[in-house]
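For this view, one protein chain was removed and the others were kept in their places.
When the chains are written out, they are named A, B, C and D in that same order, and each has its own residue count from 1.
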Amino acid sequence: MDEIQRKLQQNSKATREDHLGRTICYICIGLIIALVTCILYFIASKGIATFTKDHVNVWQFLTTSNWEPTSMDSKGRPMVGALPMIVTSFSVTLLAALVATPFAIGVAIFMTEISAKRGAKLLQPVIELLVGIPSVVYGFIGLSLIVPFIRHIFGGTGFGILSGTLVLFVMVLPTITSLTVDSLKAVPMHYRQASLALGATRWQTIYKVILRSATPGILTAIIFGMARAFGEALAVQMVIGNAILMPKNLVSPASTLTSKLTTDIGNTVMGTLPNDALWSLALILLLMSLFFNMLVRFIGKRGNIKNAS
Amino acid sequence: MKTYDFNDKYIIDLKSEMAIETDNIQVSYGKNQAIFDTSLKFPRFKIISLIGASGSGKSTYLRCLNRMNDKIATVDGKIMYRNVDINDPKTNVYEVRKHIGMVFQRPNPFAKSIRENILFALKENGIHDKNELEERLEMSLQDAALWEEVKDELDTSALALSGGQQQRLCIARSIAMKPDVLLLDEPASALDPISTSKIEDTVQLLSKNLTVIIVTHNMQQASRISDYTAFFHMGHIIEYNETRKIFTKPKIKATDDYISGDFG
Amino acid sequence: MKTYDFNDKYIIDLKSEMAIETDNIQVSYGKNQAIFDTSLKFPRFKIISLIGASGSGKSTYLRCLNRMNDKIATVDGKIMYRNVDINDPKTNVYEVRKHIGMVFQRPNPFAKSIRENILFALKENGIHDKNELEERLEMSLQDAALWEEVKDELDTSALALSGGQQQRLCIARSIAMKPDVLLLDEPASALDPISTSKIEDTVQLLSKNLTVIIVTHNMQQASRISDYTAFFHMGHIIEYNETRKIFTKPKIKATDDYISGDFG
Amino acid sequence: MHPKRTDKIATGIIYAVVATVVAILVFLIGYILYNGVPDITWHFLTSQAQSFSAGGGIRDQLFNSLYLLVLTLIISFPIAMGAGIYLAEYAKDNWITDVIRTSIEVLSSLPSVVVGLFGYLLLVNQLNMGFSILSGAIALTFFNLPLLTRNIEESLNSVPDLQKEAGISLGLSDWKTITKIIVPEGLPGILTGVILSSGRVFGEAAALIYTAGQSAPSVSYTNWNIFNANSFLNPMRPAETLAVHIWKVNTEAVTPDAHAISSGSSAVLIIVILIFNLGARFIGNHIYKKMTAAK
Partner (left out) sequence: TGCSNNSKSSSSSSDSSASGKITAVGSTALQPLVEKAASNFQKDNSKISITVQGGGSGTGLSQVQDGSVALGNSDIFAESKDGIDAKKLVDHKVAVVGMAPVVNKETGVKNLTMDQLKKIFTGKITNWKDVGGKDQEITVVNRAEGSGTRATFEDAVLGGDKAVKSQEQDSNGTVQKIVESTPGAISYLAFSYINDKVQAVSINDVKPTDTNVETNDWPIWSYEHMYTKGEAKDATAKFLKYMDSSAVQKGLVGKMGYISIHDMKVQKDAKGTVSNK
């Protein structure tokens, strides 16, 4: 057997390198999965205690609006109704996404279609800086500018869903924008060429060809923006008013899941109902972020099918 | 690389009716000039090939003719189409592109059905009459020699077609707009010989009704299908003549070298 | 499309020393079989062309020969190289690829300097002797007919080269490994005629020291440079013979039709 | 000329939208800098914080933020790199990969309070790491991992497959090809990801309040023994970061010059992020050019 034949049938340095590399990657991915499992387990087990240990009815938890974990109702059951927080969380999230989306799409179109070179160069750092501004700072700017502004215009205290929406609008703008930019960039260059060569105007090209084929990507961007809004705590907490009341309008104090959580967690004792009930709120947040992700996957799959058929 | 004198050029003097002509076109990408002083006339209902080495400026020149270079390059000079200088910034470029269609090197159908690929631009241009649309659909696919192959699956995705079919679809999409001039930039270079020869047939058929200007690397192709051939070298037009003459008796040394493969 | 009987095939019986041979190769992408039962022998120090319509499986077959289809497709059958079945999962694929190099349709130099493009893999394979490296660098660039053009700018980025130069660099990179067999998948299809003819010259030069298997769409190219030609059709090998014979007197109707452009 | 007019109007609207967004940012940054820059003095940057008297600085908080960032990157970057390579190069298209991707996405969209509380529960209490920089860095790793992983995966995917084929066809192992050819080419993209996630680490407060804590015990900047409780490098000490500091001085308005401190700190934060941004870009380009011999 000659040298080459032997080498062909033996493992070499390259084989070992590959094994090592693969192992490293598997370990890393394993770590991430372990982390996620761990976080899911911890929060789920804590969050479920309200229902298993303290015997709160899940349905009641989700649909009633009285949150007084320290007192009992007439039947001797603790009163933990998270409905106002759930409603408020959804309201600010949806509204913020609603306001931010047109802006995000506009900016993204500008960056990819209208002024791809200079526009992108100017706006990329703008977006990165918006991401970089800490949420506490957003919160305080909200508290010292937006709340008085809203109070001035609408009366009342100025705290409420509207202020929360405005703060979140700025906070989710970069998320939605940069993901939208990605999805617009992913539309093959030749679609634009083809459309322009047919005599379509730029706007026709953008509206009928580019936005159409980027729709799944844009929806994904919006959902990720909503996930971000849903989970934002400190900034919202500063401007939302933190009153556990069903929101009557956009300018009355209300409370989101996150704001309730941050406000109260330090004042409760681990293992007692008031504390468990807060963990249940955290569990809702967790489930919602799972839900948002499922939604994105679903849209991604649908988008693929649509493009392929 | 051999060097040639760019002044040593030959441009045939044509007398017939012209579809489009360029007058002293200069194109620059930023500071780099890609096309120098190019004046060519393209007779109606003929097929004209543009040949030349890679980077010689064929695509750049071709893309000027329907203003696809807008925003990418600066184009100076006049481009006369129906007595209008379509290189004038005031000219409506969208109209220009409707009359002067273009097909690219790589097939680029939209991710829509075959039908929608053809009808999309028509509808956008305000044609909504069902009959007219159907007619145009069939006519253009017929002309692009694609009708027989796809007539039963007009509503499936265009992306499911083979490369050659996609390219013919792109041609059909262009001719559905009833252009006067069709610009083709190496339309067959990504295709196999069979698809290529189908495209060549299509092009020859089309030239009954419109003028075709085609960029190609394939000398055989140029000599097979075109009436006139223009040879580009480093941004300069070196020779423009009847195809037969270019390939048998080129007047300029550079052309001769290029065609005989003794170039560069 | 005309249909042909896949059993109607002709495969030349070769007696000389073989560089590599395949025995009943079958390739499937998932459920789609792309290559059926293909047995071919490639004689040493010869140039063999693979021709056939788009999608006929030329690339798929070629990529089996140095296991580039691993993880993409399932390949059954034997591929004998130096009496070893290199399609055996136990064979060290990295070694295989050192001996059987490959160059792709689109030039793919690394985003490194010209020098590093050539030397990178050598160094990784444990060659650290300065002189040896320099020697291989020059030798391979010489053999790829690129040395004269780049010798003064070995440390500039390979990406700054023209397409044709990049492709020759990729060939140089492969032959620097001193392979036994070189696989080329349409190495010139993205290039202009001048670059193409340079590549053809290079290939002919190389065949003094190694075996070249080249996929091409260009019939002229196949007939110009190769000693043997194999014609593929829909995943089947239809005819394998001396190039001269294939192009003058094909034994099978399908081959004849394809070569004369009367196919499909 | 109808489509042409629509085109004009649409373009006008887009310009207006972009102008609004830019105006918002300019206003925000302007507001923060205008209010904060006058408060930034050398003394402010180099002295300790005070809780009851005016004139406190942010030395420790600034250092803590940077140190936390470095620790977070040290922990999260290698893991993200491995995971990113896995997803870009090894992952098959099957349900396991789907699960992995979903896990990463879930991690990335977890609310920061939830991560903070989880860190508090697991790291601070269960694992007895206490309020410490390390707890904070691990908690922040949770945010950083998905961002970095996704970014690395994208950067690697954006390197054409041709490059991988080139490497493999030369008999190099997949791993060599990835680490020596694909990763260097994806480097600019990877760096951008690191910058963006660093911005988030810098600004994060909610998750840190419960993990790295909200106190900045005085440390010695001359003690290089990282195991010494007094050392500035000790990862087991609690560490209030700049963002947490802003939050604290504002919520606990016992410091007379709370407003000045928080404006100053906000401005410092933004400026640091800016510097980091530009610096990383510069370095990234430099490295890229060096590696690819581009000019």
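Throughout what follows, a contact is a pair of C-beta atoms (placed from the backbone, for glycine too) under 8 Å apart; a residue touches a chain by one contact, two chains touch by 3 or more.
Every value quoted in this text rests on a predicted model; they were computed, and no experiment measured them.
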Neighbouring displayed chains - absent chain, whole complex: A, D
Candidate in contact with the missing chain, chosen from D:Pro3, D:Gly130 or D:Pro188: D:Gly130
Touch criterion as defined above, residue of A:Phe42, A:Phe61 or A:Phe159 at the omitted chain: A:Phe159
Subunit D, residues in touch with the chain not shown (by the definition above): 51-52, 125, 128-132, 134, 210, 213-215, 217-218, 229-230, 236-238, 248-254, 258
Sites on subunit A contacted by the missing partner chain, in the whole complex: 68-71, 143, 147-148, 151, 157-159, 238, 241-245, 253, 255, 262-275
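The rule is short, and it goes like this: only the chains that are shown with their structure count from here on.
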Length of the line joining the C-alpha centres of subunit C and subunit D, rounded to whole Å: 48
Residues within subunit A bordering two or more other chains: 13-15, 200-201, 204
Where subunit D touches two or more other chains, by residue: 3-4, 171-173, 176
Contact graph of the chains (line, ring, star, complete, other): complete
Residues on subunit D engaged by subunit B in the complex (per definition of touch): 1-4
In the complex with subunit A, residue positions of subunit C that touch it: 81-84, 86, 90-92, 94-96, 99, 126
Subunit B residues touching subunit D - in the complex, by the definition given at the top: 92, 94, 124-126
